[in-house]
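The complex appears here without one of its protein chains, the remainder shown in place.
Note that the chains are named A, B and C in the order they appear, and that numbering of residues resets to 1 at the start of each chain.
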Amino acid sequence: MYCVRVEKVVKHSKDVATIVFDGILPSYPGQFVMLNLFGYEEIPLSLSSPRSVTVKAVGETTRALVDISPGALVGIKGPMGNPFTPAEGKALLVAGGIGIAPLLYLHDYLIAEGVEVHVFYGARNADEIVCLERLKSYEVATDDGSAGFHGNVVELAATKDLSSYRKIYACGPEPMLKALYKLLNERELLNRAEFSLERYMKCGIGVCGSCVLENGLRVCVEGPVFSAAKLEW
Amino acid sequence: MYCVRVEKVVKHSKDVATIVFDGILPSYPGQFVMLNLFGYEEIPLSLSSPRSVTVKAVGETTRALVDISPGALVGIKGPMGNPFTPAEGKALLVAGGIGIAPLLYLHDYLIAEGVEVHVFYGARNADEIVCLERLKSYEVATDDGSAGFHGNVVELAATKDLSSYRKIYACGPEPMLKALYKLLNERELLNRAEFSLERYMKCGIGVCGSCVLENGLRVCVEGPVFSAAKLEW
Amino acid sequence: MQETKTPLYIRGKAHLMLEVELCGLKMKNPLMLASGIMGSHVSSLIRISRHAGAVVAKSVGTEPREGYRNPVVVNYAHGLINAVGLSSPGVRAFAEELEKFRAEGRSPLVVSLFASTSEEFASLTPHFPMADAFELNLSCPHAENVGMAVGSDPELVKEIVAEVKRSTEKPVFAKLSPNVLDVVEIGKAAEEGGVDAVVAVNTVKGMSIDIVSRKPKLSNISGGVSGEAIKPIALKCVWDLYKELDVPVIGVGGITTWKDVVEFILAGATAVQIGSALFYSHRIFYSLVESLKAYTRSTGESLVELVGKAHTG
Partner (left out) sequence: MQETKTPLYIRGKAHLMLEVELCGLKMKNPLMLASGIMGSHVSSLIRISRHAGAVVAKSVGTEPREGYRNPVVVNYAHGLINAVGLSSPGVRAFAEELEKFRAEGRSPLVVSLFASTSEEFASLTPHFPMADAFELNLSCPHAENVGMAVGSDPELVKEIVAEVKRSTEKPVFAKLSPNVLDVVEIGKAAEEGGVDAVVAVNTVKGMSIDIVSRKPKLSNISGGVSGEAIKPIALKCVWDLYKELDVPVIGVGGITTWKDVVEFILAGATAVQIGSALFYSHRIFYSLVESLKAYTRSTGESLVELVGKAHTG
């Protein structure tokens, strides 16, 4: 563990903020850090850029982190985990809720690499949609129809021809990923897809076993990004 | 510590042998190893080539080592210590007794580098002169006059013009080195000289402090090769 | 011990070179997954059992237990320091979790138990019909009333082992702590209680402080050191226990390479446990097995022939 200082906090909404560090963490999109909020807990967070995490307040620690003041020190382990693998040509990013975080990093990375990137971004309502200004080409879906497509993001994807995307990257709640898995399986596109998974995680470095999947693999070491085709869902 | 196997034992006399290992130890001339003769002791020995030590039986352990059988395993730490620094042009090697060991390695090394090497090699008597066949250009001195110059090796050196040697390397008993120091000091050649020193040594890695000199430096780490000019004798 | 000098691999029995029988457990190799590592879910235990000679599940007690807040593990250049705090779903839920091992596990399953009293220890064994053996955690260095708290008193250790032995016919191992004046004293107590093997050692008490935030890195302040740093410490315990005890010794502490495995076996370990090394490689069991096969081929000796060899060598 080492310390970094919080340089800036960008509040996207009451519950979602991007915490910008005072230095770059050498990393690839899809990797995560174990962030230790002193006095609270150490939690896994996907990087939303080489120098930030984007967090939603869902518990005591994430609440405190969203409300953190610039200048505060936080402990960092990592960046760790397997990143997304790069694409060529056209790429699709499918985000559900705060699952947008690692995809923001991937988005910028792919654009810089000259990839043509499109994003499907779903959330419960318009208020939960954040950082749209960073995205070059996107369509939004909301469960309540308060913005964009009325329905979830997989339903949105189902209305489209996905065959032109050489790579499909997704991050979001597991039910969403499972629905997307089914859709891509039907369209025979599963081998183009990479999913970033979440599990309750303690150590983050592969020893405690908290985050193992049904296949015995660890989200923190063998993941968090997995080839969708290998998930046996 | 790691193990090497004795490949060959070359007996030069009843009491002096070269123990050849079954592999090369990456090293420079002047470096030593801590050799652990299992069942006996671990002792410091100068390398006489990248794959050998040349030993004189003076105690229980060295006696057993001189009489070791090919195929036996010995423990090795190192090579360690500061080596001789290379010369250009003409170099003089001054050896006293078993002090020839590191100078044999240096001799071959310098010859390979195109240096013109001459050796003054002194011993108590002709029986103690070994490995002459490895030397390209040499003069021998014996205390009893049984071979070469009658007298010690520094007395031999004193009869010569030493000013043409760009480097003077010496190894041997401390009284010999002190006499040589005096001679070179008188001739104002001290800054061309490097001496390899011996001290009772235990750990060989700089922590036990057994081998420290009067100036507080350790033979095993700051030596065994020292610039003669820095010795303050 | 092999009577004949013809190496097993020449007689087409290369796989036998690593085989070991430990208190009646037939193991394909002497490498066991150490308790606490990857041992909370049956899925990882099953996966690891493909290559490991045996797997030890994470310690379980009578009741669910949350463990400490994160951070519970920190790594440093020479190993790990952890204070997970014996987090566990409790005996019922964990027994259910492990049930699947019966059908899919590929090597013996050892269930690790923690408790505060001998009765509590003994009450746990009937819950685990799928277990091939039990390991008593007498050595966790950072939990109250359990682990070392019960494992540093020889009389209590003897009583616990005896009580557990009465509760089950399966082999019982006692996992010992190095944080005592004399590990042999505790090992002997376990032996007097009827233990089938001792496991040496659990982690060494330690901690780490972050100098920027000026706070201990673990939420529990201190924890147990594991990994390569403690290998010489564990090896010394194995050496001493092998010398003084009659029961087999299972070595654990910093074993990372095949050379470490051989070193522990030479010191007297019949089997070894691998824990922190999974931090470096999740294929550690596979790669150790392949390396050990190559090693036994090169020497022509099976691993069981090497147990304790450095004592007589």
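Just so we're on the same page, contacts are C-beta pairs under 8 Å (C-beta built on N, C-alpha and C of every residue); 3 or more make two chains touch, one makes a residue touch a chain.
Computed from a predicted structure; not experimentally measured.
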{"item": "Chain not shown, its touching partners among those shown", "value": "B, C"}
{"item": "Residues from chain B at the interface with the omitted partner, ascending", "value": "1-3, 34, 36, 38, 41-43, 73, 75, 77, 202-210, 212-218, 221-222"}
{"item": "Chain C, residues in touch with the chain not shown (by the definition above)", "value": "76-79, 81, 152, 179-181, 204-209, 211, 213-216, 221-222, 225, 228-233, 235-236, 239, 259, 262-263, 266-267, 306, 309-310, 313"}
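Just so we're on the same page, only the chains that are shown with their structure count from here on.
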{"item": "Category of the chain touch graph - line, ring, star, complete, other", "value": "other"}
{"item": "Chain whose average C-alpha position is farthest from chain B's own", "value": "A"}
{"item": "Inter-centroid spacing, chain C versus chain A (mean Cα positions, whole Å)", "value": "37"}
{"item": "Between chain A and chain B, centroid-to-centroid distance (C-alpha), Å", "value": "65"}
